[in-house]
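A short worksheet on the structure shown next.
Here the complex is missing a single protein chain, while all its other protein chains stay put.
Right after this comes chain A.
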Amino acid sequence: MDPECSRLLPALCAVLADPRQPVADDTCLEKLLDWFTAVTEAGSSLLLLQENPCLVELLFHVLKSQDLSSRILSFSLRLAGIFAAQENCFQYLQQGELLPMLFGEVGPLGGAAWTAPAVRSGWIQGLRTLAQHPSALHFLAACGAVDTIFSLQGDPSLFVASAAGQLLVHILDLAMRGPAEGRRSLQACDWPACAQKIVGHIEDSLCSTAIPQVTQALSVLTTAFGHCHGLWTQGLWVRLSPLVARLLEKDPVPASHSLVDLLLSVARSAPSSDRGLWETLAQTLSHLSPTQAGPLALGILKLQDCPQVLRTQAFGILLQPLACVLEAAAQAPGPPGLLEGAAGDSMTVDTLLSSKSACVGLLCCALAHLGLLQPLPQRPSPWPQAPLLGAAVTILRLCSGSAAPTSDVGGRLCAILVGCGRVQRAALDFLGALSQGTGPQELVTQVFSVLLEYLVSPESSSMVLKKAFQATLRWLLSSPKTPGCCDLDPHTQLFLTELLPVLQKRLCSPCWEVRDSGLEFLTQMTRHWGGQAGFRQALLASEVPELTKQLLRDPESYVRASAVTATGQLSSWGLCASPECPGAQQESLLVELLHILSTDSEGFPRRAVMQVFTEWLRDGHADVAEDAERFVAGVLQAASRDLDWEVRAQGLELALVFLEQLLGQRGSHCPYAEALPETAPPGVLAQALQVLCRVQLFEFAFRALFDCDRPVAQKSCDLLLFLRAKAAPCGGPQEAGDSPNVASVEATLQRWQAGEQGQPLGYLEPGAVVALLRSVDLEGLRDTLAESSDHVEKSPQSLLQDMLAAVGVLGENEADCY
C-alpha cells in the first residue's frame, strides 16, 4: 500500500465507523473491497493489519456500535473475510476473538441487524472469502456456521439463498479437497465431519416432502458438479444417485427443472462409462412430462459422448410435439410415424390439447430446441429434414388458419393455435434455420407458399412479419442456382414476381416497424442479388425502387435510416435509376442523401448516409468516381459539423478510404503492428497532399483529433499516423530550412485542444501539413487516448480522497443549513 493511502486510511476508518456520517454511495464500498482484495492478493494481510491498526479497530468498533447502517456492517463482514483468507492473518484475528464475534452467534447473527438482507449477504460472502484453509473449517464447525447456512438456503432474499447454496458447495469442496484427497476412498464413512454433515443435510432434503427443500438440495448438487472437479464428486454421486432416482418415482416428479439441471451437470462432468447415469437419464426422460423433458433432451443431445440409444430417445422427445402436429393435420392417414421412431404419443397429444398456454409452451420449446440443435456438429444423424420442414409448414398453416385438418385433434389444435403470434415467430425462426439443409422440391414450394402467405396476410403482426422476411431471405439465398447458369432458378423467379407486389404494399404500411423490416429485407436481397439479371428485371419492373426513395422522407427516423441504406444499395447496383434519364436520377439521389446528412434531426439516418457514402467511395460508385474530390469535400464538411460522434467517426472512415485510394493500402490491418514504412513515391504524394488539402481533410482530421469523444479522436490519430508514415520522406531534412511557418496553426490547434474549436484552421499548404504532422506528438496522444477515460480517477488514492471529500462536503452542507 502506498504511503499516501496509509495516511488517509485512519480518517476513512473513522468516517466509516461513525454512524452520523453516512456513506452516500454503495459503489464506493464495493470499490474499497476490490482494492483491499487486490492489496491482500499482492502481499501479506497480516502485515497490512499490523501496519494499519485502524482496520482492526474499525472491525471492533463495528461490533460494539449499535446504530451502524447495515451497509457498513455488511462491508465489515466482507472485509474481515478478505483479511482472514490468509491463514496467518486468520490466526491473528482469532487471537483477538474477533472472528467468532463477527461470524458467531454473539455477532450480528443474533441481533436486529440480521433482518437486513445486506447483512446476511455480507455474512455469507465474508465466510465464502474466509474459507480457504483447514483452520477455517475448524472455525466453521466450532461456531456452528454450517447450520446457519442451511437455514439461509430458504432465505426470502433470492440472492442470499443462492449465495448460501454456493457457500455450502465451497465448504464441501474445501473439506474434501484437503491434502488427503488422493488417498481418500470413495466410501463416505471416512469423509471429514464437516462434509458428512453437509451431505447428510442434502440427503435429508432430497427425502423431504417439501418441494422447496428438494429444490435447494438439487441446486446445491448442480453447483457442486458444475464447479468442483475433484474425484470426490464421483463418490458423492454414487452415494446420492439412489435418492435422486427415488424422486423419479414420484408423480408428478418434484422440482423437475432443478432435477434436469442436476442430471445434465452430472452428465457433463461424469465419465462416459457410467452406465448407471445413462440409465437414470433414460428413466428421467420417460418419467417427465413432455414439457419438462424438452430441456433435458436438448442437453443430452448436446453432450459429446453419450450412448446412441439415449440420444435416439432424447431426439424422439424433441420431435414428439411436431410428430403429433403432423399426424393431426394429415389430410389422409399417412404412413405411421413420419418422424422415425417418434410417433405422437398420447401424453404429448394430451399436453397439446390441455390448454392454450401448455400447447404454445410445448411447441415453442420444441421448435426452439430443434432450431438450436440444427447447426450443431453433434446433431442427430440422419437429420429428418423433410418431416421437420413439413411440420414447420403445418404449424404455420395451423396458426394462420389456412390448414384444414380433418381429424378431431387437428381441429382442436387449429382452434388453439390460430392467430398465435408466439408460435408463429418460433416456427418462422425454425423454418429459417432449416434453410441450411435441402428438401424435396415439393416441400420447398410449400415453404415458399407459406412464407408468401404470411407476408401477404394483413393479420401478420409486425414482429411476425419481420421473422417472415428473415426466413424468406434465408430461403431465397439458399435456393439452388440452375446448373450452368448464373441466374435464378425458375421457381425463385416466379416467387419474386409474387413477392415484389407484397413488398410494395408493406413499404406503404402505416406501421413503421413493417416499413423498416421491408426495407431491411430489400437491402439484404439487393446486396446478394444485385447482379442477377432476373432479380434486376423484376425489381425494375416494380414500383419498389421508387417507393424506397419516397421513404427517405419518412417521419420515422429508423425508417429513414433503413431507406438510406436501401437506396444506397440499390444505387450501387444501378437499380435506382429509371430507364429514361439515368444520370439525373442518380444525381438527385446524391444530393438528397447529402441533404439528409446536413439537415436530418435524428442521428440514425445521418449515420446511414455516412455508411452508404463510405461504401460508394470504396466500391467506386459511378457518380462518386466522377468527381470524388468534390464529393469527399462536401461530405467531410457536413460530417465535421455533426453533433453525433458516430457520424464524425464514420467521416474519418470515409477519409481513410479516400486516403488509401490516393496513397495505397495501409501496410497492415493489425492495429498493434507499426505501420510499415512503405512510403508513397514523392510525385504521387505531393499530388495527393494537394488533393487532401483541397478537400480540407486535414481541418477535419485535426478537429477530430481533439474531439471530446474518445473513439473519434483515436480514429483520427490512427489516420494521421498512417498519413505521416506515408509522407515520411517528403519534406526531409533538405526542406527543414524553408519549413513553412506553422506556429499560428499550432497555436490554433492548442486552442482546439483546450476546447475552443470556434476558429477555423484555414487553408493549409501541403508543406505546412507535413511540418504539422511532424510537430504534433501523435504517438503521445495515441497512448493517452488508449488509456480509459477514468484512468486518473480510478487510483485507490483518489477513491479514498473522494470518499472523505464526500463526507466533508456533506458536513459543510449541514453546517450551512443552520
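The rule is simple: contacts are C-beta pairs under 8 Å (C-beta built on N, C-alpha and C of every residue); 3 or more make two chains touch, one makes a residue touch a chain; residues count from 1.
Just so we're on the same page, contacts and distances are computed from a predicted model.
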Chain not displayed: protein name in its UniProt record ("Ciliary neurotrophic factor", "EF-hand domain-containing protein", "Integrator complex subunit 9" or "UbiE/COQ5 methyltransferase"): "Integrator complex subunit 9"
Contacting the left-out chain in the complete assembly, out of A:G235, A:G316 or A:G410: A:G410
Residue of A:P117, A:G154 or A:G401 touching the missing chain in the full complex: A:G401
Option touching the unshown chain, where A:A116, A:L303, A:A358 or A:V418 are the choices: A:V418
Among A:K505, A:R527 or A:H595, residue touching the chain not depicted: A:K505
Among A:D173, A:E327, A:E556 or A:D600, the residue in touch with the chain that has been omitted: A:E556
Absent chain, residues of chain A that touch it: 401, 403-406, 410-412, 414-416, 418, 458-460, 504-506, 508-511, 514, 543, 546-547, 550, 553-556
